[in-house]
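Here is subunit A:
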Amino acid sequence: MADYKLMKGNEAIAEAAIRCGCDAYFGYPITPQSEVLETLMARKPWDETGMIVLQAESEVAAINMVYGGAGCGKKVMTSSSSPGISLKQEGISYIAGAELPCLIVNVVRGGPGLGTIQPAQSDYFQSVKGGGHGDYRLIVLAPASVQEMYDFVNLGFELAFKYRNPALILSDGVIGQMMEKVQLGSYKPRLTNEEIVARYGSWATTGKTHDRPRNIITSLDLDPYRQEQFNLKLQKKYREIEEKEVRFEKIACDDAEYLLVAYGSASRICQKAVDLAREKGIKVGLLRPITLFPYPTKAIREMLGQVKGILAVEMSAGQMVEDVRLAVDGKVKVEHFGRMGGVIATPNEVVAALEEKIIKG
Partner candidate 1 sequence: MDVKDIIKEENLVYGKTKLLTDNIMHYCPGCTHGVVHKVLAEVIDEMGIQEKTIGVAPVGCSVLAYNYIDIDWHEAAHGRAPALATAINRLYPDKYVFTYQGDGDLASIGTAEIIHACNRGENIVVIFINNGIYGMTGGQMAPTSILDMPTSTTPYGRKVELNGYPLKITDLIAQLPGTCYVTRQSGHTPAAVRKLKKAITKAFENVGKKKGTSFIEVVSTCNSGWKLSPVKANEWMVEHMFPFYPIGDFKDE
Partner candidate 2 sequence: MAKVRGAIVVDVEKCKGCGLCVVACPSKVIDLAKEVNGKGYNYAYMANPDACIGCANCAIVCPDTVITVYKVNTEANV
């Protein structure tokens, strides 16, 4: 029998972590995601599954705890919001450079700087194009509902371990704070230390035994030629992820003459905008990227023979629109519409922008 619960997006992250067999969560309070840590602390998963929850002294420490936990083969995660995620970039770069699996959740708020505590989507570049130093990519998942907040915890861990790469859930204050019905999954047991040795003993620091060389978790190689080879290996992995892991959703696209592209909470606004536009006789569809890296470039490209123009809708000054333009390569008109600083666009504003910027313009 399905187990349903009404919960906040942030609570769903916490519940999913416990149920998917997560070994540890390391966090630090910041609005609008503090409920993740609060929910975990209240739930006391250490009594239930043995999962460890620790409030770190800073976001920097929290991500480095993730780095330590991931290096010894455990399923570990952290969450924060934009300013905190900026602080975590050093650790994220090290984790990517050491090829370790972990899950990071960003419940985005408006920036730059301390910005605001209201929702925004202005961390797209940081999430998808790098964020920290060096050539690396995160696997980026963009939930548009509380159910997806829940589901993407497990999916994020699966992808992270499959590719030994950090995965990021790029959410925002809307999805983190709103309440929806969530279908909860069954409890997956945490791996035992023996299972971890069997699965990840070739690289994880589980303690050096006589039957294997010592395992070293590092992102350092002072030999430039070896470091270049390592970078080429990373790039090969990212190309494989682009080949196999693209996820997206198409809504009302079959007969669409115009296309909205939006992810996360903006996609929910766009869903309503599609309905409003169609009531006015405008045949518009919505393409919702679920993975932001890898980006659904091909899916957008496949729409090109069909649509006359594309509007990218984001709660930012226009970040994802650059990836839409790369996919479109100048073949149709691409414009951006967005509100910023924590302001959420209305469906009517989206329709008006579509008419103004794409249909008339």
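Candidates were picked such that all candidates are chains of the complex that A comes from, given by their letters.
Keep in mind that, in the parts below, a residue touches a chain if its C-beta (ideal position, glycine included) is under 8 Å from a C-beta of that chain, and two chains touch if they have at least 3 such contacts; residues count from 1.
Worth saying up front: this structure is predicted, and the values here are computed from it rather than measured.
Asks: Judged by that same contact rule, which candidate in 1 or 2 sits against subunit A in the complex?
Replies: 1
Asks: Give the list of subunit A residues in touch with candidate 1 in this complex.
Replies: It comes out as residues 23-24, 26, 52, 54, 56-58, 60-62, 64-69, 71-72, 74, 76, 90-91, 94, 98, 193, 205-210, 214-220.
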